[in-house]
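Shown here: the complex without one of its protein chains, the others still in place.
On to chain A.
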Amino acid sequence: MLSMAQRMHSTLIGRITVFGLSLANQRQEVARGHLVAESVERVRSSCRKGGGEPERRRDAETKERDAYAKFAGAPLKVHKITNPWRSPTGSLPALKTVEEGSISQPSKIIIHLRKQKYNADYDLSAKEGADTLAFVSLLEEKLLPALVYTLWIDSKNYVDITRCWYAEHIPFPLNFLLPNRIHGQQLEKLRLLRGDVALEPGEQLEKELYHDAYECMTLLSQRLGSQKFFFGDTPSSLDAYVFGHLAPLLKIKLPNGKLHQHLSSLKNLEKFCSNILLLYFPSDARETPNRKVHVQSDSSDFDSEPHLRRNQILSVLFAVGTMLGYAVLTGIIKVKRKSLPLKNSSHGEEDDDDED
């Protein structure tokens, strides 16, 4: 459960971007140079695929088993790293391109992809394009603060889930620094946005943020209606944005899950998310019912087990060694040497010699 949820909790913006890629791949067939996308995940051996060939479809893709695996077959190599300092721009997600160096902001990433002719919005009318912009603003103003609050600022969620995940997967010494730093940054940002310098996480703030988020989700649900995607039968960038924001809410099991409850009550949004999950992230979707059988979960256990075992053995050895050392030094345990008599006799002979 945790590993599945962890995968879903890869930076949601990274998810938007890479999702956008898969949509675009369906529509355009242009061979481009190579793009590298990175996201926060466990370190894996990344699958090296060559530069873009147009006929590469998402189901013929990479051998990687993660959500972003299929995008690597397109002219995209996905490197999963846990250390944000190793990314080309210093933060995640990051896109490293051959032509233009590294890009970090998601909107710029999407613009770059569009310039490379990977455009999921190709078929949209002018009005639909305008609607996309408007709904993206709505999401960012109303839903994103609540999402950030529920993951990073709500004390129960942060301490129980978010901080643990990050601490487990980020290498030493960042695992002590980074989660707290992100927590502080998000709180500061929220304070600035609300214009209240003395804002503290609490009931009142939570109610206000969640109220806005519920309204936003209800509006999205009303706009979606009974359609499969927001603009007809094919997905667009708005679908990617909405999915990126809603999927973590749906999949991550948080102790304080009010947003999840509200989202579950909006059946069409839930269906929308699971639909996209099924179509574009089949490995993740398969994982939910049958965790043990899937290779993913095996590898995850495998990954964590030797670590655990090793830690246990090492700590036991260390404890035993310390106790033994202490015991010997203080004389509780005396070490008897068998060679003592022999030494005495030879020593005695020497003495005799010396005396003489």
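Here is the rule we go by: contacts are C-beta pairs under 8 Å (C-beta built on N, C-alpha and C of every residue); 3 or more make two chains touch, one makes a residue touch a chain; residues count from 1.
Note that in this section contacts and distances are computed from a predicted model.
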Taking the list "Metaxin-2", "Cytosolic 5'-nucleotidase 1B-like", "Immediate early response 3-interacting protein 1" or "Glucose-6-phosphate 1-dehydrogenase", the UniProt entry for the undisplayed chain gives the protein name "Metaxin-2"
Where A:Q222, A:Q261 or A:S315 are the choices, the one touching the absent chain is A:Q222
Had the left-out chain been drawn, it would touch chain A at residues 105, 126-127, 129-131, 133-135, 137-138, 140-142, 188-189, 192-193, 195, 204, 207-208, 211, 215, 219-220, 222-223, 225
